[in-house]
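Here the structure is laid out as structure tokens; the discussion comes afterwards.
Every protein chain except one is present and positioned as in the full complex.
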Amino acid sequence: MGFFDEQLPKEKVFRDPIHHYIVVDNQIILDLINTPEFQRLRRVKQLGTSALIFHGAEHSRFGHSLGVYEITRRMCNHFQRNYPSQDAGDGLWNDRERPVALCAALLHDLGHGPFSHTFEHIFHTDHETITQRLITSPETNINQILRRVSPDFPAQVASVIDHTYANPQVVQMISSQIDADRMDYLQRDAFYTGTNYGKFDLDRVLKVMRPVQNGIAFEIAGMHAVEDYILSRLQMYLQVYFHPVSRSLEVILAHQLKRAKWLYQHPNDYQPEFLPQLLMPFFNGRFSLEDYLTLDDGVLTTYFTHWRHASDDILADLADRFLNRRPFKSVLYDEAAATRLPKLRDLITTAGFNADYYTATNSSYKLPYDVYNPQAQTPQSQIELVQPNGELVELSQVSTLVASVAGKEAGDMRFFFPKEMLEQHQDIEIFQPIYDEFQSYLHNNHLI
Amino acid sequence: MGFFDEQLPKEKVFRDPIHHYIVVDNQIILDLINTPEFQRLRRVKQLGTSALIFHGAEHSRFGHSLGVYEITRRMCNHFQRNYPSQDAGDGLWNDRERPVALCAALLHDLGHGPFSHTFEHIFHTDHETITQRLITSPETNINQILRRVSPDFPAQVASVIDHTYANPQVVQMISSQIDADRMDYLQRDAFYTGTNYGKFDLDRVLKVMRPVQNGIAFEIAGMHAVEDYILSRLQMYLQVYFHPVSRSLEVILAHQLKRAKWLYQHPNDYQPEFLPQLLMPFFNGRFSLEDYLTLDDGVLTTYFTHWRHASDDILADLADRFLNRRPFKSVLYDEAAATRLPKLRDLITTAGFNADYYTATNSSYKLPYDVYNPQAQTPQSQIELVQPNGELVELSQVSTLVASVAGKEAGDMRFFFPKEMLEQHQDIEIFQPIYDEFQSYLHNNHLI
Amino acid sequence: MGFFDEQLPKEKVFRDPIHHYIVVDNQIILDLINTPEFQRLRRVKQLGTSALIFHGAEHSRFGHSLGVYEITRRMCNHFQRNYPSQDAGDGLWNDRERPVALCAALLHDLGHGPFSHTFEHIFHTDHETITQRLITSPETNINQILRRVSPDFPAQVASVIDHTYANPQVVQMISSQIDADRMDYLQRDAFYTGTNYGKFDLDRVLKVMRPVQNGIAFEIAGMHAVEDYILSRLQMYLQVYFHPVSRSLEVILAHQLKRAKWLYQHPNDYQPEFLPQLLMPFFNGRFSLEDYLTLDDGVLTTYFTHWRHASDDILADLADRFLNRRPFKSVLYDEAAATRLPKLRDLITTAGFNADYYTATNSSYKLPYDVYNPQAQTPQSQIELVQPNGELVELSQVSTLVASVAGKEAGDMRFFFPKEMLEQHQDIEIFQPIYDEFQSYLHNNHLI
Partner (left out) sequence: MGFFDEQLPKEKVFRDPIHHYIVVDNQIILDLINTPEFQRLRRVKQLGTSALIFHGAEHSRFGHSLGVYEITRRMCNHFQRNYPSQDAGDGLWNDRERPVALCAALLHDLGHGPFSHTFEHIFHTDHETITQRLITSPETNINQILRRVSPDFPAQVASVIDHTYANPQVVQMISSQIDADRMDYLQRDAFYTGTNYGKFDLDRVLKVMRPVQNGIAFEIAGMHAVEDYILSRLQMYLQVYFHPVSRSLEVILAHQLKRAKWLYQHPNDYQPEFLPQLLMPFFNGRFSLEDYLTLDDGVLTTYFTHWRHASDDILADLADRFLNRRPFKSVLYDEAAATRLPKLRDLITTAGFNADYYTATNSSYKLPYDVYNPQAQTPQSQIELVQPNGELVELSQVSTLVASVAGKEAGDMRFFFPKEMLEQHQDIEIFQPIYDEFQSYLHNNHLI
């Protein structure tokens, strides 16, 4: 095989604050890292607006991608040492799967753009599709390097990311409820945010993993390490990823991009110098891979910097709020209280704000752990434990801790609005009655 | 007040691997630390037999006691900075409570003996009673130092440990579901065992604590830190404190002491040189505080060292199993399977073991979190959160995570027996049929 | 005083991965952090090109500035607890200095631009001057907040940064051989790069600091902590700040900006769309504070992104090398070998490279510790230790470790050139003889 021919005589390392060292022992991997497509990931932050709440978390997708590769590499080593396949179909690990596993791990986030989810929502792009195109399009550097392994190797790598690769062990390494991707980002985001919540025992989880016939399972002796991972993940969602201020700034970001797009579609409303050259293909909805690769966080914030001085008041104000971190406020609400929302939007409009751009609702929920359900929209592989006699048992059958959280979504629904609505006893008396009425609907951070 | 008169002009510090520095700024505290009673805690391990499973965890109660003091000191500082009492009865913090809080924190474990719980069980001692006697008995060095504060100060300190002190804030600092004692030992035991499970965000919990009328509550914004603490505690119980091999070695330890006591009561069965001088008062059931203070881990293991060569086979064998770490094996069982236990004990007896000393059952359960129940045997103060408008709400009312674990005990029941019973195809054929029958009752580590 | 009037009733915190929490207990500090001038620091990386070598180190000057504030706050607390001034002139700490110390600490890096040193070198800006202008110019938000303390407070804060403030204790807190600035960045850069070298015992250093008549000294009992700091600093310089690949990318960055400036000055050589609008004031040498504040890392890299497609080959190639991390190679040389440099530049020119843009020399040296020398260009305050009887002694007099490194510069001189010059046996034979001759001057990474 072409991959193993390019093994390096001596390992190379990248120093990494989470895994200490990322070990590269193959020329293919090294060449992939050195492509412009992969280097671009240095310019796309991992956590987007969360860095504005957790100021330490300014890290990019570059380090995360290396980390996912490194965890996958350790999985392969562990499987090869302890569970090497003797015969096809014995459910053990065949080390010939290593190249496709490592490359898919390294490249799984290649298609992420700046402020990924918000951008995708406004411009209808999809990072998974783009990742696969970057891997399979013959003109990319990535593709050319992958083809050194074999002509169909790029398609194999893409199929792992697409979950259609034949070997479920490889697919689950990269994508399952407990995979290299999630394990890296939990540790990494915990490290950079300075929270402890994401710190589970990665080494222990890796040690109790084992290949089985239908994918990857865990020794029952390591059940507590798996429980800890699940709780860590849940806490990171509740504490970091669903942080209300972070979601507030995402709202502002989205509305800013939405306004810019609207202005493009209504040319009478803006000055010609507004036109953000590198975003035009996305306003048009006709963009090439190259257009996409030109974007990064710096390009977008540079446009925001310009927009602060735009002639359109809404765009200028939203850009200023975003860059200078002036988030909207929010309150929790439930389905019953949702009937109040039109009234609140009316008050906000009366107070002088365009409710399309100055209010939003957002509901963020996470299933801590999901038992396999073939009827689900995107059925998740459930987590299974191997008992001493080799029989498998689904995690929530034996873990009372996991059983108590399984299937129950955690999260909340929030309504976002300008901070001005919370003012009291302000000097300009004119809006105070509106503010007072608005505030009368709130109690202990809830909409009542 | 006598305490504040002895403030040190410059703080002194003890370097501590968990809290980095223990800060002492009062001569009373320094003098307490330097007493023989307190220095003895260096010779009593914090985790007893767990050190035989987690080899890194050989730490003593000395460091833990300093740690509880340090956490309490930080609580006082936080309360005094942010919630200073203005008027009696305002439910805020009166810093005149600091002396009694600090001394109770430092001294709360003073009465622990070697292998505390096992020793107490066999010899009917009680470390809490002894702690209070060491504080209130006029002959101890501890008492003499405490009396420098005021004549009734020792009694006040003892009443905090006894939970009868008038100010519930002080009592809850030292003893509640989330107190300085538990917070220190979770962090400390996690550090030394090398597990991550006990690592919650201590600083964050301290920052969201606040004094309220009936004790201590937590700002609702810090709910996730409290959740994390509760889950960390639960995981430490399941992973470390209830570790089956640790409980197995406790069984051996207890049976060894039980056998020694039995031999003392049956003088014909041992050689005169057996008599362990320093344990005699405990065999007799008549011991002084001084007798108690003479004991430590080293004294007990020195007797075990001698007992390995005792003429009594059972004592000698149990001592050897303990010192050389040859634990009993165990299986899980439930109430239904418990009916099998007599049969298993019979087989073990047939195989040549005295079942009184070579088998045991142990059930270890922990309530992760307990809502206040005045009917409970030892009602626990529940955890309450302070909402933005100042109203209190009980934790499990707002935390779905805590609600899902509250009130459900976690743990297991195990049956312990000699490893020999699991042998297969051994050379000496005579016992193999007994072993085979024994093993036929076991399946996947469960008794069936 | 106006500052203490704005004390917050309850402390606020920022979670920080280095100091765990940054504690803010004053409205002035909070308002300064929320200014656009301060928020901009989120968009300027702390380590510039080093992030391309240590991929974890993508942190900004925002967190560092908070960290310097936090360390200074801890110094003030420590001084106030242990060394409070009783009488003017007693050489102890007067807590009325706290406001100026805290504000100077927070704002000391306010004037840093993107890729600071390189940018300054090409465009003749100076971040220290700009910091002072941002503090003292009446139109900035920063200035308006500072004036709430008193009309001359901005000037006082600026004078601390300028080292001209009357109280040397305050000046040395922010700027000396062992100050809050250096202590934060060593810890922070060590954390993010994933190196251990910068990790000295910050808590210990803070605990042994004390105010003295002429500034700040250290208890002799803490000498080893100071030694450790000095060695950590030295190692961070040698390992991280002077990393040859980082310096190579700085060379490429500088040459890229130099080329852009040259093109601006030679309008015939570029296409009109090249003109980087936000850099024009700097090409012109006439920029306002507002022009300066518009710049950040994202703005510059956005121009580099455009320049990759510039019609000027040199600019396009350098931009590509920088963005896609294709550093120059380098070799060490000494004064004797420097005579060879013209010959090497000739060979590089012959191989088709413009030596002005494709070669460079760089010498990076650091004095590990400097005894006070009034004749020096920028005399450094030396480090002094307080002996038990109160007498001061200069550090290198008592520390053999510091004595052995004091006054000896550590670092190296390097010559940078395109990697192509190191090729061997390449397919296109035409340049190989030139490459071979070039390589004949190199031996073990040295120019001979």
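Some observations on this one:
As written, the chains take the letters A, B and C, and residue 1 is the first residue of each chain.
Methods note: a residue touches a chain if its C-beta (ideal position, glycine included) is under 8 Å from a C-beta of that chain, and two chains touch if they have at least 3 such contacts.
Computed from a prediction, not measured in an experiment: that's the story for all the values here.
Contacts of the undisplayed chain with visible chains (whole complex): A, B, C.
Only one residue from C:201, C:250, C:297 or C:384 touches the chain missing from this view: C:201.
In the complete complex, the hidden chain is touched by one of B:93, B:192 or B:218, namely B:192. Note on the undisplayed chain: of the listed residues C:164, C:268 or C:389, the one touching it is C:389.
Considering the whole complex, the residue from C:278, C:405 or C:421 that touches the absent chain is C:405.
Considering C:228, C:370 or C:437, the position touching the chain not shown turns out to be C:228 (whole complex).
Mapped onto chain C, the interface with the missing chain covers residues 195-197, 199-201, 224, 227-228, 231, 234-235, 238-239, 387-389, 391, 400-401, 404-405, 408, 410, 443-445.
By the touch definition given at the top, chain A reaches the unshown chain through residues 9-11, 13, 20-21, 25, 81-82, 203-204, 207. Residues of chain B in touch with the missing chain: 14-18, 20, 34-36, 39, 42-43, 51-52, 54-56, 58-60, 62-63, 66, 191-195, 278, 294, 296-302, 305, 320, 323-325.
Simple rule for what comes next: only the chains that are shown with their structure count from here on.
Chain pair with the most C-beta contact pairs: A-C. If each chain is reduced to the centroid of its CA atoms, chain A and chain C end up 32 Å from each other.
Mean C-alpha position of chain A lies 42 Å from that of chain B. Centroids built from CA atoms put chain C at 50 Å from chain B. The set of chain A residues touching two or more other chains comprises 195.
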